[in-house]
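Dropping the structure in here first, questions after.
Heads up, this is only part of the complex; the chains shown haven't been moved.
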Amino acid sequence: MTTLRTTPAGAATTPPLPGAPSLTGRPRPLETVVRWILRAAAALSVVITIGIVISLLGPALAFFREVPVLDFLTGTRWAPQFADKSFGVLPLVTATAWTTFIALLVAVPFGLGAAIYLAEYARPGVRRTLKPILELLAGVPTVVFGFFALSFVAPVLLRGLLGIQVGTFSILAAGLVMGFMIIPTIASLSEDAMTAVPQALRQGSAALGANRMQTTLRVVLPAALSGIVAAVVLGISRAIGETMIVAIAAGARPQMVTDPTMEGATMTGFIARMALGDSRIGSLQYNTLFAVGLLLFVLTLAVNLVAIQLVRRFRQEY
Amino acid sequence: MNPTDRTLEPSVKEAPAHAAPTTAPSARWREERVTKDAPTPVLECVDVDVRYGGFVAVRDVSLPFGHNEITALIGPSGCGKSTILRSLNRMNDLVDGARVDGKVQYWGQDIYGPGVDPIEVRRRIGMVFQKPNPFPKSIYDNVAYGPRVTGMDVDSMDDLVEQTLRRAALWDEVKDKLKQSAYGLSGGQQQRLCIARTIAVEPDVILMDEPCSALDPIATLRIEELMVELRDRYTIVIVTHNMQQAARIADRTAFFTADVDETSGDRTGVLVEFDLTSKIFENPSDSRTEDYITGRFG
Amino acid sequence: GGQDNTSAAPSGESDGGSLSGQVVIDGSSTVEPLSSAAATLFRDVEPGVNVTVATSGTGGGFKRFCADETDISDASRPIKDEEAAECEANGVEYTEIVIANDGLSVVVNPENDWIDCITVEQLGTIWSPESEGTVMSWADVDPSFPDEPLELYGAGTDSGTFDYFTDAVNGEEGAVRTDYTPSEDDNLTVQGVSGAVGGMGFFGLSYAEENADSVKLLEVDNGAGCVSPTSETVQDGSYEPLGRPLFIYVNNAKYAENAALRAFVDFYLENEEQIAADALFIDLTEEQAKTAQDELASLVG
Amino acid sequence: MTTTTTTTTTPHQRLATDGRSRERNPRSVIFLVALWLSLFIALLTLLTLIVSTFIDGAGRLDSRLFTEFPSSRPQQAGARPAILGSLWVIGTTAVLAIPLGIAAAVHLEEFADRHSRFNRFVEVNIQNLAAIPSIIYGMLAVGFLGLLGVANKNIVIGGAVALALLILPVVIISTREALRAVPRELRQGSLALGATGLQTTWRITLPAAIPGISTGTILALSRALGEAAPLLLLGALVFVSFDPNGLLSGFTTMPIQIFGWTNNPQAEFRELAAAASLLLVGILLAMNALAIVIRNRYQRRW
């Protein structure tokens, strides 16, 4: 039996024992190349962001050279194409805020309700069938949703069934339909968050004599909060950024929206119309497009950064 | 003999490789407490079968659980110990496709009888799980959860929480951080918190499914001590893989095994033997029990 | 009107469909139906030529046209000086061709029984920027009218139609009250007007004729009596000031070198009558057609 | 061993048997009804939408829709180039976005140092990109193609670039989720055998994540299929008289064709638009169904 070779602590390098297997690896050039490709693919997302900023910023700056930023942000009259021009973006912002708000008013309760039902009450078979059907709602082209708002929700549902006096175009109809469009986003992501809550927590609650509703409201929902917040925020982003529904159904009249039965032009709706309109490219009117685009970008960015913080705060490791 | 002596009685016997231990863990001390006589059954299975879908997981189990006693359920994996345990407080209701036939009597009343509220059953017959599963809430809220949801009439929740944590031998360790998340506790502390949570709703019976299998030996020891203390107020049923544990703390032990159907290959759990723990470990009536106890099983 | 949806075999020299190549058209969405109709008919003659029509708007169309990206630019208004300068800077020479006529029709709700003919002054009263907040009901236009609230609908502010109408009615492009409901989609304007008793709107004649059940078409009095908008009145210029021409701009160099483009443009002009009918517009007067032919001829010559 | 119980029970020990379960108390019932209604209303909307579109468009849902080219005469018009254009664009989008998205996700999930500032920034950035309005991607694609000197932007590759940029973050995020769902133990098992990181990813992690990746990707593609806004900014065509036949070919897609038709004065075009909408919804339904089949079929139990 050989005695142990010993190494004085702190000795520099130890030569390997005679006959010891080599531990140096073979070179793996493919590995290196592929890893660089992967890294480049990930970095591309940053390039995209930079691209967005550049493509918005140039014309937007040209615009802000002529219209002071403050006037743009605080003005309440939006009339870039009228003879008496005015570039206060608040009418567009209020319209966007209202459509978003109404959409959330519909999507958050219904989306969460559907999610809770699917995650906590439905049998697995039912969930497997219903969830994808619900997700289908998210896949319906927004153009189709837009005409649905115009030809069904406003005249039949709102005016006909509910007796609400809305015009052909209204923030209300557009917001409602947008809400329905967002339901699956919120429902599906919240449902994922809730199913990720360990079964053990539900069992623990049931074993204490809590009923299903109590378990859901007091254990599952708080535990899934970060996922639900993330879902709602994605819903908000969708609502702010949705274009076709509002372009078709909310109207094109830029006015300070104080009442959802009014019509109003949202930021995205304005961009879509302006981009397809007959204004001369490069003109001041045309460049408003980019100023509004930039504002939209900054707004969604802000909503998201806040959301990321919130999600971090509520994140729960089990 | 006091409980501490009992738990400190060496559990580790000679266990050389591939040789059966010469002696099974001793449990002689327990005869002073309970007798061969049938216990007053707080809870009793009568001819219970449990099915999952079409598959019969356990068959024909009749088993009484004595008042203020600890009953251990042992047996190889898959023999249906957890299944039986869950049928004792209708937790199986929550498992898709599970069906319980037969009767489970609680103070003589069938918990599967008509008009019985499973939620009420679960409040009376609490449960502690294999992996500690505190809620993602503060320590205080974990304990207060049960009293709140069951609408218990409490004078002072603070007092109740303190008292409960004391009974669960956790108060001293957590009294300064009641408002902190329960997830900051160690595994053993979390499990004691789960026990505290369970006793906060003042159940009669506590069911425990391998409550120590995720814990280290020291934490295990503390839980065992706690169980022995709690025995004075509660009827305890514990499933364990650890035979030494059963020998150390159980008054009575039920040994289950799985019968294999020759044709279908289905394994169905059956109760082989139920007796005083000392009897099961020292002088089992059934050869299958003996084989299992001595590690000769298979 | 000269609308006739039954297809007649397009006339024009058919050299057996031997051509291939590409014709890229972009521009006004108002003119698009014309170009699309032309392309539809042209396909039967020259199936080998790929014609595409996009609707980036008149401004968007000129942007691309002057960057030498497109062959033809559809325009609902004449090219602006800045745009022309850009074309020049890029060395793009072009020919403006009037390709059809359009009448802007003024419509009201069918239940409106107090007006059949509107004067240009009245239009000015209703639509001028100063009216915002003051002229809010029909009674404010003329005391003899009922006190029915005015609800105004019209073309989107980004459209050539908007520019044209505001110029014609108020003497300056973009000079109009802002409290009306603009819409890109004239079908929606129809819905708006048909939904409100006091409603009024303006849009292309074809929309009014297609929706004769839902809206009432007004005659317009330019001081020379009431004139109802028809192909004839638009063509002969008596429907004033709301009759307007629609244009295509053709890239001269490309016209010269691209046989497919040449064939298409020639075909477009030769069949302008049929095309205008298909697209629900008003065809050219003989004089207009002749001018256009001459312009083209000078190009190849 | 069973003893018939004769124990007397105290009231405390007595279980109420009046059948009043706390599961069925009024509040719980109202709660459940509310949940059920939520789901019901969402599904009802979908149904209403499909039915009302069907009523509008059923008359034109015939073979002409598939075989005919657009025409200024509604009776002769069809969506053939739009259908083919949608296929071309979505196919190209998939080719662009899927490999890139998977590569980025693999880097972030499997190789990136989570603590490096840059990688954290990339992560936040991708989350943000996923929330950016689609119309802004249109503006980006216009800028990007302009930069490349592409004159004619309404070509298949142009539309595909816009849509690929749009869905890239979604593909990355769903791929990362699918990769994350693969248990660590599998990777460790592979690495402990002397496999390299890339071998582990290629042979173990990615195959195990395929169901999740394909589900997420199909849903992303179906979103792209229904998008109109970014393509409109590229100067989308409303009239195409030929079948698209390559990356540089002009194209139109179904949502744009639908949008274009609804702007025509003739009511027949609106009927045609409804028919095309139905077709589009049908295609999306098929794609979602495919995603579901994949999800259910290959769902693994670890």
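Order of writing sets the labels: A, B, C and D. Residues in every chain begin at 1.
Convention: a residue touches a chain if its C-beta (ideal position, glycine included) is under 8 Å from a C-beta of that chain, and two chains touch if they have at least 3 such contacts.
Being a predicted model, the structure only gives us computed values, none of them experimental.
J.: Since each distinct chain appears just once in the view, could you give the copy count per chain for the complete assembly?
T.: A x1, B x2, C x1, D x1
Please note the rule applied: only the chains that are shown with their structure count from here on.
J.: Going by the touch criterion at the top, tell me which pair is linked by more C-beta contacts: B-D or C-D.
T.: C-D
J.: What is the distance in Å between the mean C-alpha positions of chain C and chain D?
T.: 39
J.: Can you compute the centre-to-centre distance for chain A and chain D, using the mean CA position of each chain? Integer Å is fine.
T.: Inter-chain centre distance comes to 14 Å.
J.: Whole-Å distance, chain A centre to chain B centre, using C-alpha means?
T.: Comparing mean C-alpha positions, chain B is 48 Å from chain A.
J.: By residue number and range, which residues of chain A touch two or more other chains?
T.: Correct list: 209, 211, 275-276.
J.: In chain B, what residues contact two or more other chains?
T.: If we look for residues of chain B contacting two or more partner chains, we find 119-120.
J.: Under the definition above, what is the set of chain B residues touching chain A in their complex?
T.: 89, 91, 94, 96, 119-120, 122-123, 126-129, 131, 133-137, 145-146, 149-150, 183, 194, 197-198, 201
J.: Give every residue of chain A touching chain D within the complex, in rising order.
T.: Contact set of chain A toward chain D: 28, 30-31, 34-35, 37-39, 41-46, 48-49, 51-52, 54-56, 109-114, 116-118, 121, 128, 130, 132-145, 147-148, 151-152, 180, 183-184, 187, 209, 211-213, 233-234, 237-238, 240-244, 268, 271-272, 275-276, 289-290, 293, 296-297, 300-301, 303-305, 308.
J.: Contact residues on chain D for chain A in the complex?
T.: 21-23, 25, 27-28, 31-32, 34-39, 41-43, 45-46, 48-49, 52-53, 56, 100-101, 103-104, 106-108, 111-112, 119, 121-122, 124-140, 142-144, 165, 168-169, 172, 196-198, 219, 222-223, 225-229, 232-233, 254-255, 258-259, 262, 273-274, 277, 280-281, 284-285, 287-289, 291-292, 296
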